[in-house]
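One chain of protein is taken out of this complex; the other chains stay put.
Presenting chain A:
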């Protein structure tokens, strides 16, 4: 018996277009806005932006081909983001979800960010339902697995991580229409992870490497962060911050933009303290929102000899 389609699921089939204006597609699909936003909001990361542009172009062309009946399979969209901590991987993943959503490759465009703890269970039979629960939540969007290499623990062959990996691989292969998986982590450890799990490497089409920020970029990031919180540096503080960044980089556990954010949080703390202790009358808005050099130079980083810790 032929099943007549229900009205609400009946998608009218548009006639196959004979020509597609990519420029117009680029503007109407909203991809242009996402890329412009990316350029505006994210400082530095030139190679990453270039890769995203290329990926967007590929997907746009692929979509045009599909509409003309030239392509039928969904391209593999799973990605791996490698780079040091604080280089903007999560932020870019959010933008990527938005981009894929606007291009129509994912239906909802939300990002579910998880780590090993969210996927791997604690006892036998716990992992599969846990992983599936997360996968179901991520369907129609992007699953972002931070520090993905922790899933695989070669030193313990009974580790449940392997089970999560198998389920992930299966879904990445069979339900490419339903979700996009982005793996993220340090470059070297990701490489080792891919070596020991060749299934992942072959299912991931786009490898994007996130470079460290330069000192200059970090200073601009600091200014942008402050601006978003309605704070500003005075001129001396800007110089002090530049000095701070150079010194902080030489210290261990330097996490790029994240270190800067933490430093700013501490500077705000010191600024508040300074105002509280030194203010002798009413304060105006400018005084309340200005970070001065002494708020930054009070950091312990300045107490250490420059260059210490760089040699490990």
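Assume a contact is a pair of C-beta atoms (placed from the backbone, for glycine too) under 8 Å apart; a residue touches a chain by one contact, two chains touch by 3 or more; residues count from 1.
The rule we apply is simple: contacts and distances are computed from a predicted model.
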The chain dropped from view, which UniProt name applies: "Peptide/nickel transport system permease protein", "ABC transporter ATP-binding protein", "Sulfurtransferase complex subunit TusD" or "Ribulose bisphosphate carboxylase small subunit"?
"Ribulose bisphosphate carboxylase small subunit"
The one of A:175, A:188 or A:214 in touch with the missing chain is A:175
Residue of A:42, A:119 or A:139 touching the missing chain in the full complex
A:139
Suppose we count only contacts with the excluded chain; which residues of chain A make the list?
1-6, 8-9, 107-108, 110, 132, 135-137, 139-141, 175, 177-179
